[in-house]
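In this view, the complex is presented without one of its protein chains, the others remaining in place.
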Amino acid sequence: MTATADDISTYLKNRARWSPLEIAFWIFAFATIWLFPGKYLIMKDTAILALFALSLDLILGYAGIISLGQAAFFGLAGYFSGLVAKYGLIDEPVIALICAGLVAAALGLVTSFLVLRGTDLTRLMVTLGVSLMLGEVANRYSDLTGGADGLQGVTIAPLFGLFRFDLYGHNGYVYCLIVLFVCFVIARRIVYSPFGLSLRSLKGNSLRASAIGIPVKWRLVAIYTISAFFAGIAGALLTQTTAFCSLDVFSLERSADLLLVLIIGGTGYLYGGLVGAVIYKFLQDWIATLTPQYWQFWIGLVLVVIVLVGRERVERRIAALRTAMANIVARILPRHTALGDAASDGR
Amino acid sequence: MPILETIGLEKRFGGIVAAHDVSLSVEKGARHALIGPNGAGKTTVINLLSGVLKPTAGRIMLEGRDITGVAPHERVRLGMARTFQINQLFLDLTPLETIGLAVSERLGAGSDWWRLVGSKSTVTEEIGEIVERFRLADVMHERTAILPYGKQRLLEIALAFACRPRVLLLDEPAAGVPEAERHELLATIAALPKEVTVLLIEHDMDLVFSFADRISVLVNGALFVDGAPEEVARDPRVKAVYLGEELDA
Partner (left out) sequence: MLTILFDGVAYGMLLFVLACGLSVTLGLMNFINLAHGSFAMVGGYCTVIVVNRLGVPFVLGLPIAFLVSALIGGLLERTLYVHVYARPHLDQVLFTIGLVFMSVAAVDYVMGSSQQFVQIPEALQGQFNVFGVGMGKYRLLIIVVCGLLTVALQLMLTKTRFGSRLRAAVDDHRVARGLGINVGAVFGITFAVGSGLAGLGGALGAEILGLDPTFPLKYMIYFLIVVTVGGTSSITGPFVASILLGISDVAGKYYVPKLGAFVIYAIMIVVLIWRPQGLFARSTAR
């Protein structure tokens, strides 16, 4: 190998290596199981939201697809997992979880062609439309879904026959956290693969991507389907750990909150959804103690302010923060390079 | 048999005829230049050849195979790649990632979502080779957006080259490149391997006459003159077209 090829190989391998910051993040995440025993319920919600946001980051941050319809996959899988548990079709939660994810992925595959065509506006409309449409269907078939009252009478069997999901939330949280981690590892692998690299090229310049032999349409279909799978897993987790599912899983509010999470956390580096979810939940908890009923008002205000201030400015601040942290790490441990990501700011 | 051939190629946009009865024939290993005044339709021809535009009539044959209805990304797999007159690059990727992407795609790893980029040594060796050839080694870790224009132009060609095409279409490769960076660019183009057939659109006559072994002149969407460089240079009609003089009777 020439000197250059050696250099390239090392660089690429290093890029994909888990940085100390990442390792610390996950150690801390798992440590919360023991650190905050009273907060299982909110941490569980955060983990689910994080996974949901991760699914959107895959299509928005890496492939550039704007979607207001992730709630469709979230809700479909949510109802699916609730129904199979209620009617005893699939007892083992993990199997039900995976099946729910696959069902959501199937919906993603079928609707993927809708996001291939048209402008950003069309994509927003169509994705939102599918999500609201499913909500309408769930509303109509209320004898099956429970309609506005939600799905009642769901009992979730113990995980592996051993771990029951209780009201206290300990098992539920551990379950969600492990599923989040597994999904994250898979997503990370995807992002650092040649496939993941091609997604970033689609986002940057799809004309050129097809001019170097990339079948643009099929890549978009693939990532949209994968993203639907993850969103579905998140939805099923919610149903399984709360033994309940209601129509608001399909709502516009859920999709809008998701976008807000990604704006806060940043897109294109995989941790945006996770970081954003944590901050969002903090915000929500804090504001809820101040004005429990009118939380929506403050969320709306935050959205308006962020846009007026300038999303890029917010994103740049976040990106600068990340680079600063990475530089600190690099100084402590000079061998490790910064977190490889899609939104690199130059080195 | 010519490696690339168009037969009666025609492109209309509503009432405007951008290309009319263009029958071009490019021999294997040729250094074929396509020249003509502005607006003659040269980029249209390249867009038709690469599949970005669909012809209104006519056929395109690549290595004897009719590719008129083939999608752009498929044509790359069949051995034809192109560059763009205005750089079409991936601004957030580095040259290393950009070339790496093209090489992975070509070697069939593009849909591989499990293996890490950089784990296959065949890929990394080839990336290294291309980076060296196109003199991008010193900038290969920089974001494309901040590269100097000359380097971007080199990357533009490197990217097309990374597809290992048998036919390479270059759309005004020297356009906009500052004098100081031209030499590097022209030397790189001249050093392209003999097996790669090159069809070049250019305005820079020095480049055309030093590089090409055959020249086609396109005027108002139609082929005007087609022949060896000396013939074309001597042809008074060509001079007239470029300088706007009246054609001799």
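Per-chain residue numbering starts at 1, and chain names A and B are given in the order in which the chains are listed.
Going forward, contacts are C-beta pairs under 8 Å (C-beta built on N, C-alpha and C of every residue); 3 or more make two chains touch, one makes a residue touch a chain.
Being a predicted model, the structure only gives us computed values, none of them experimental.
Enquirer: What are the shown chains that the omitted chain is in contact with?
Expert: A
Enquirer: Pick out which of A:Ala50, A:Leu68 or A:Leu83 touches the chain that's been left out of the picture.
Expert: Candidates A:Ala50, A:Leu68 or A:Leu83; residue touching the omitted chain: A:Leu68.
Enquirer: Which candidate, A:Ala100, A:Val130, A:Leu151 or A:Leu238, sits in contact with the chain we can't see?
Expert: Only one listed residue reaches the unshown chain, and that is A:Val130.
Enquirer: In terms of residues, what is the contact footprint of the unshown chain on chain A?
Expert: 66, 68, 113-114, 117-122, 124-126, 128-130, 132-133, 136-137, 139-141, 252-253, 256, 259-260, 263, 293-297, 299-304, 306-308, 311
As a convention for this text, only the chains that are shown with their structure count from here on.
Enquirer: For chain A and chain B, let me know how many angstrom lie between their CA-based centres, rounded off.
Expert: So the centre of chain A lies 41 Å away from the centre of chain B.
Enquirer: Show which residues of chain A lie in contact with chain B when the two form their complex.
Expert: Touching chain B from chain A are residues 1-2, 4-9, 11-13, 15-16, 189-190, 192-198, 200-201, 204-205, 207-216, 218-219, 222, 342-344, 346-347.
Enquirer: Give every residue of chain B touching chain A within the complex, in rising order.
Expert: Within the complex, chain B touches chain A at residues 50, 52, 71-73, 76-77, 81-82, 84, 88-94, 96-98, 100-102, 104-106, 109-119, 121, 124-125, 127-129, 131-132, 137, 140-143, 146, 159-160, 162-163.
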